[in-house]
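The other protein chains are all here in position, but one chain of the complex has been omitted.
Right after this comes subunit A.
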Amino acid sequence: MAHEEVHDHDTPLEYRTETTRLNILGFWIFLGAEIALFSTLFATYMALMYRTGSGPSPTELFELKGVLIETFLLLTSSFTCGIAIHESRRQNRKGIFIWMIITLLLGAGFLVFEIKEFIEYVHEGATIGTSAYWSAFFTIVGTHGLHVTIGIFWIILILIQVARRGLTPQTSSKVFISSLYWHFLDVVWIFILTAVYLTGMVLR
């Protein structure tokens, strides 16, 4: 079916076959489901926001510095990921590798700071079993962190495929879809920064 289609030069590779177009739409819908998933977590977090029980409160433990570093790393990675897609549209394989690897390094840096932050909280007596508040905190931030981790491994696998097979509609659609995922995680982080960290530091 795919080989009969005629395209003008400007159509991005990933939109040139029926299958890849369907894949991209399917992934957009999956992201809709992800929004519902994170919305549920945010609703849970807000319902339990003041339920710290006998455990520490977030104001006592949150530190702005680490959170700002995490934010800076992740937001920058979204920008470099955008450049990688720009290079993909120019069909420049080397550009994709350079900018995607920078993206992944920034993502890994984000994870390092997040894990450090979690370890610190555990040392100061806040674990998932301390109180309803900390259960919600570790679950929502942890779910986002898990998404970033999966994203890193996933993108590595895609880059291997690009290296082996070159840029085809299939591989470039994978690169494009993974970038949608990465930007989505960035958007979720902005909400976490606002609803969890800034609110936790100011509203209490």
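Everything below uses one rule, namely that a contact is a pair of C-beta atoms (placed from the backbone, for glycine too) under 8 Å apart; a residue touches a chain by one contact, two chains touch by 3 or more; residues count from 1.
As a convention for this text, contacts and distances are computed from a predicted model.
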Protein name, per the UniProt record, of whichever chain is missing from view ("Spermidine/putrescine import ATP-binding protein PotA", "Sulfate ABC transporter permease subunit CysW", "Beta sliding clamp" or "Quinol oxidase subunit 1"): "Quinol oxidase subunit 1"
Residue among A:Thr76, A:Asn92, A:Ser135 or A:Thr199 that touches the chain left out of view: A:Ser135
Interface residues of subunit A (partner: the chain not displayed): 1, 21-23, 25-26, 29-30, 32-34, 36-37, 40-41, 44, 47-48, 51-53, 55, 128-133, 135-136, 139, 157-158, 161, 170, 174
